[in-house]
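All protein chains but one are shown at their positions in the complex.
In this document, chain identifiers A, B and C correspond to the written order of the chains, with residue numbering beginning at 1 in each.
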Amino acid sequence: MTDPIAAAFIDNPAFIPYLAAGDPGPFDEPPSADDAVAQTSAYIDALVAGGADIVELGLPHSEPIADGPTIQQASVRALEAGMTPDRFFELVDDLPADLPIVAMTYYNMVYRYGGSPGVDEFIEAAAAAGVDGIIVPDLPVEESDPLCAAARDAGVHIIFIAAPTTTDERLAAVMQRCSGYLYVQARLGTTGSQTDVSDQTRSSLGRVRSFETNFERDPLPKAVGFGVSSGEQAADIVAAGADGVIVGSALIDEITGAGTDRARAERQLEALATELAAGTERGAARRQSGPERT
Amino acid sequence: MTDPIAAAFIDNPAFIPYLAAGDPGPFDEPPSADDAVAQTSAYIDALVAGGADIVELGLPHSEPIADGPTIQQASVRALEAGMTPDRFFELVDDLPADLPIVAMTYYNMVYRYGGSPGVDEFIEAAAAAGVDGIIVPDLPVEESDPLCAAARDAGVHIIFIAAPTTTDERLAAVMQRCSGYLYVQARLGTTGSQTDVSDQTRSSLGRVRSFETNFERDPLPKAVGFGVSSGEQAADIVAAGADGVIVGSALIDEITGAGTDRARAERQLEALATELAAGTERGAARRQSGPERT
Amino acid sequence: MSSDGMFGEFGGQFVPEALMPAIEELTDAYDRYVQENEAGFMDDLQSHLRSFGGRPTPIQRADQLSERYGCEVYLKREDLVHGGAHKLNNALGQVLLAQYMDKERIIAETGAGQHGTATTMSCAHLGMPCEIYMGRHDVNRQRPNVFRMRLNGATVNPVDIGRGTLKEAISETMRDWARTVETTHYVIGSVVGPHPYPAMVRDFQSVIGREAKRQLREEIGELPDAVVACAGGGSNAMGSFAPFVEESSVDLHAVEAGGSDLSIDGDTGIAPNSATLSIGTRGVLHGSHTKILQDEDGQIMESHSVSAGLDYAGVGPELAALVESGRLTAATVDDDTALEAFHRLSQTEGIIPALETAHAFGYLEAHGEALGDTVLVTVSGRGDKDLETVIEESHRRELDVGFDLSVFDAEVQ
Partner (left out) sequence: MSSDGMFGEFGGQFVPEALMPAIEELTDAYDRYVQENEAGFMDDLQSHLRSFGGRPTPIQRADQLSERYGCEVYLKREDLVHGGAHKLNNALGQVLLAQYMDKERIIAETGAGQHGTATTMSCAHLGMPCEIYMGRHDVNRQRPNVFRMRLNGATVNPVDIGRGTLKEAISETMRDWARTVETTHYVIGSVVGPHPYPAMVRDFQSVIGREAKRQLREEIGELPDAVVACAGGGSNAMGSFAPFVEESSVDLHAVEAGGSDLSIDGDTGIAPNSATLSIGTRGVLHGSHTKILQDEDGQIMESHSVSAGLDYAGVGPELAALVESGRLTAATVDDDTALEAFHRLSQTEGIIPALETAHAFGYLEAHGEALGDTVLVTVSGRGDKDLETVIEESHRRELDVGFDLSVFDAEVQ
């Protein structure tokens, strides 16, 4: 059995949407936790229908310091609706087995899971539920050895982020530990949709590639996120050499924008996913025909 | 011509009421200065009808630090009604020539009168208007030489206050300068009616008398004030050896108590003056018959 | 000062006879304890000033102002004294002296509330009962200081007479004293009142100038060309100037509150300023012969300043004498200029001054370049007590101070 994440990148660049698990969308009174989780499943269905290759699912934390206002609000809604780590793992367990799932959460959620401090219980539960990879945005390489070790044993990827500020030295450390794919942060700041995808994307990708060349490391798929919101941007990013495009806030904006009309939210989500997936494809086509890869 | 103040003490102890000149009594809108002055004249008439031997007239100052709330309020009313030093002297000038008048005011009023700093102009104007004596409660003996000299030249008495706290040494200095009568302060504090006339009165008078004996000074009439409010107190004070009784706040309380009914104020003023004058007489009778003078 | 408490023709003791014995007792105590250091009084005071009061206060070179005016501007940081103003130097001295004199109770008046809080803090520190008189108007415009006095366990008596500011509070305190003089010491808050107060308060406050002189010598090795201080009653000014009066190379500048206007209206009895040294005339107020704001009859005017602590119709007799003799320059700074200076110091030096103090910096803005190479300015106090006033007044006057408070516009979620 090939690794589901690796598989998602094989033929085509991957379109990777993000959702905050358990966020039902805006509400007057919070729904039951079961309803909120069911709604997340419905949203995931919409994303898959739109062409999602991998889904990143946020396990909400009370202090989402790496997230911008959109995801922060989604986390608040999810927590108010009763989201917990156990419900998160149930949700993942109930998803189609062939859909690659990456869990994104903060380190304290990992560390505290299961009652006694440490990373093992979280990794076990994640692996058991079918989580394929984990991103912990507040866990830099320096602090990541225990988590990486447990994850390796359990066959779960730990995905790291390379930022525009990451030095070559740090990039080496990141690349040494990262598995699944490398999350290339397109610009400085927190998550949140933006209209410009800066030149930093291109140069970041270049840096990673030359690193791979110099250190003769097996190339890792490179997915670009932070601020991607349109099919056109997705196309540009892939054309610039990315192996995948990660979109979060722009999708949650669709859910938020639909107010309490969930059916509409699902439709809009599918529509934007379709556009983004198509953009990803377009970008791949441009890349094969053009000189952009140099 | 004998000195009008000395004359007032000759046969009987003197009853000496105090009024704030130009205080018309309580008002909604301040009356004209002329009306306020005329009202003071009417009050003086009532006091004289009641048996006043000398009248102390306050020339109101904005900072009456030695006065209690009653006289302070009267001063405020007088100033609001337009009282000025010149109106004060006009008022005195218009009073019956044979009524002894003592002006009571603060030093700055004396010092600033007439445009250039100094005491001469005030003394001249006072003498011309028929003021017989002047009390300046914030002028201790140390600062009084210029005023005493000018007053001596103009034939005006400068009356000093002896307080319960006055030391023997200070008493000597006071007695050396004081003329007309000695104002014996019955108790500590500012002016204002009180029900108890303390033993301090008796001991103060005793101290002054023994001073006169020891230093062979011509005896000066001793008038007691601060807190006297009833005929009975007046009688006690005179029986204790005083040559006069000074009453201010209790009389002004009558004016204030009558509200805006001036006729009633005049009637009440005359009634209280009559009671106080009678008390003074009664005290004199007790003194002649009893052992209290020792 | 001559031994009779006169500064030239100014000074004296114009108080009711009942108080004179207490004044004599105080003069005696002043001579012995303060001037002669009897029983080690001054050493004791210095130790309290150090551990409780936070002395010595530093001098600080004001980097941005120095550049702005092209001269070396040094600040004497009395805002760092416990309680937030120079007022403690004197209050602590007097309360301790009252203890040496076996007094049982303290009374004081206050305008801005700085002298009041300095006194109540000193009383709490030394365990003395304390009552403070404060005009009703000042009670309302200096609420934080009223809170602080109450927190120190003192009684605060609002004075409802007249305009309800410092002048009325002083008169009322004198009345209390007249009743209670045998057991009570009256802590006067500035270099005003009858002798020995002007001299005694100056001596207690001279620590400002003495320290600054020594610190400047250590730091730059020379005397300043000018010393600038704001003056209400004048205690921080006299305290700053006193050790420099004999140094003829040092110019002394007392900055008074120009209020809204330097004219005065005898008819209404209101002076829209507190510029006693500059436009006042000779007279007797609150126990001493000095310069005062008065009408032609000798009635005291209601003074005005945006800063409560300068809002007083009198001034210390020694300052009047120094101005008269030409040794001291008196100047005025109006409300608007003071407010602007308040904002300037807050923004450029990170020191939020008292509104009183801001007047000295308003003067610096107008004359900074002409005062010499080295200028010492006394920061008499900090501005925490003035925050509400400054915000209100800055908005009302539409001052261009780059300051708005839209941060408060949204409500709590």
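The rule we apply is simple: a contact is a pair of C-beta atoms (placed from the backbone, for glycine too) under 8 Å apart; a residue touches a chain by one contact, two chains touch by 3 or more.
Model, not experiment: these values are computed from the prediction.
Note that the undisplayed chain, when the full complex is considered, contacts A, C. Here the missing chain is touched by one residue of C:80, C:188, C:228 or C:279, and it is C:80.
When the missing chain is restored to the complex, the residue among A:41, A:62 or A:260 that touches it is A:62.
Although one chain is not drawn, the whole complex shows that of A:44, A:163 or A:284 it is A:163 that touches it. Residues 61-66, 68, 72, 76, 79, 84-85, 106-109, 111-113, 115, 117, 137-143, 160-167, 170, 174, 185, 188-190 of chain A touch the missing chain (whole complex, contact as defined above). Take chain C: the residues that touch the chain left off the picture are 50-52, 54, 57-61, 64, 77, 79-80, 82, 84, 120-127, 136-137, 139-140, 143-144, 146-148, 150-153, 156-158, 160, 164, 343, 346-352, 383-384, 387, 390-391, 402-405, 407-408, 410, 412-413.
Heads up, the rule we're going with is that only the chains that are shown with their structure count from here on.
Taken together, the touching pairs give a contact graph of some other shape, not a line, ring, star or complete one. Each chain's centre was taken as the mean of its CA atoms, and the one lying most distant from chain A is B.
Mean C-alpha position of chain A lies 97 Å from that of chain B. If you average the CA atoms of chain A and of chain C, the two centres end up 65 Å from each other. One finds 38 Å separating the Cα centroids of chain B and chain C.
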